[in-house]
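Just one protein chain is left out here, and the rest sit where they should.
So, subunit A:
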């Protein structure tokens, strides 16, 4: 009576385990990246909100549309190199804004530090995953370099991002890093993060 179930247990379980485990484990390289990003972006959003109580009304007249290039993340694939690079570029540029000029802002040192820590963490994770990918692709890359005889061009979207952050940087410079200018930039970066947040949420659902 028990011979049959026993046979199933003995033969099927290992087979099931092999079948179930390996595909999932092998595809987990940096698989949690969007989970990390989602989490830290959320944290950063909260800090950005905490930095100021509300947007000062007197700054409304100075408001400017920086034209966030929303198309760059309208990809439907999961986290791939291009998206990672775009994220990396974004966080790097925001970090740049908050570390190069922010001492001229009226924000609390504590909040500024928190956001720098958060951004640094995100950049670090992205860097690690990009590096990992680079190592994996080392051989194929070498072959590519031989056949195309030159460095691969980055995506055009990266350039669009640069233009966007350049507009933000120039705006701050033109307004002489005034309080209003910083408030406007804070709102803009919040918008940008919010956009990333929804994007990573969508990626997670896939």
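To be clear about the criterion, a contact is a pair of C-beta atoms (placed from the backbone, for glycine too) under 8 Å apart; a residue touches a chain by one contact, two chains touch by 3 or more; residues count from 1.
Here is the rule we use: contacts and distances are computed from a predicted model.
Enquirer: Pick, from "3-methyl-2-oxobutanoate dehydrogenase (2-methylpropanoyl-transferring)", "Trafficking protein particle complex subunit", "Anaphase-promoting complex subunit 11" or "Interferon alpha/beta receptor 1", the protein name that UniProt gives for the chain of this complex that is not shown.
Expert: The record names the chain that does not appear here as "Interferon alpha/beta receptor 1".
Enquirer: Among A:66, A:107, A:165 or A:182, which residue is in contact with the omitted chain in the full complex?
Expert: Considering all chains, including the one not shown, the answer is A:165.
Enquirer: Looking at the full complex, which residue from A:52, A:116 or A:178 touches the chain that isn't shown here?
Expert: Per the contact definition at the top, the residue touching the missing chain is A:116.
Enquirer: Applying the definition given at the start, please give the residues of subunit A touching the unseen chain.
Expert: 1-2, 5-6, 8-9, 13, 17, 20-21, 24-25, 28-32, 35-36, 38-39, 43, 85, 88-89, 92-93, 95-96, 99-100, 113-114, 116-121, 123-124, 127, 130, 151-154, 158-159, 162-163, 165-166, 169
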